[in-house]
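Have a look at the structure that comes next, please.
Only one protein chain is missing; all other protein chains are in place.
Now for subunit A:
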Amino acid sequence: MPLLRDIKGFFPPFWVTFRNMFRKPVTVQYPEQMPELPERYRARLVLTRDPDGEERCVACHLCSGACPVDCISMQAAEAEDGRRYASWFRINFARCIFCGLCTEACPTLAIQVTSDFEISKRDPLKLVYEKDDLLVDHCGHNDEYSFYRQAGIGVAAPRGTNPSESAPVDVKDLLP
């Protein structure tokens, strides 16, 4: 009896609609209304600076090595004071899957995730971010750590003056 079944099936959808008409709406009116994201939300990546205001990134290639989709590329260079830095640094956000493995690999806390997820563009090339687009003017999640102060080589401070280092040895000294 298909007719009877069709008639029976006609009413329940109206009932469902009617029942929900008086409920509080759940839709967020984005972009008029911005969603509140958890603090550890993983979205656009940034390159932070250390407390002295220097670039934290030392272009060690660990983020690009950890990246499962190969969206990070860079070239390291040496500054006059011996500091290793990225002469260019590129993240292709069209390829990035926001897994955050790069931030876990980063030994200097340079690359960090932010909660800015609004990075859709019409032109995929505009999703290729260069170092200037990535570098921010703050320390990000950690405002204390400075890699070069811990590294044990004389870049941030002369050799032997960093915390927990003794002064350079005199190799011609024969005292016991």
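What we mean here is this: a contact is a pair of C-beta atoms (placed from the backbone, for glycine too) under 8 Å apart; a residue touches a chain by one contact, two chains touch by 3 or more; residues count from 1.
Please note the rule applied: contacts and distances are computed from a predicted model.
Hidden chain, UniProt protein name from the list "Putative ABC transport system permease protein", "Urea transporter", "NADH dehydrogenase subunit G" or "1,2-phenylacetyl-CoA epoxidase subunit B": "NADH dehydrogenase subunit G". Interface note: of A:V16, A:A77, A:I97 or A:V136, the residue touching the hidden chain in the full complex is A:A77.
Summary of contacts with the chain left out: across A:V58, A:C71 or A:L135, the touching residue is A:V58. For subunit A, the residues touching the chain absent from view are 58-62, 64-65, 75-78, 84, 87-90, 107-108, 125, 128, 130-131, 147, 150-153, 159-160, 164-174, 176.
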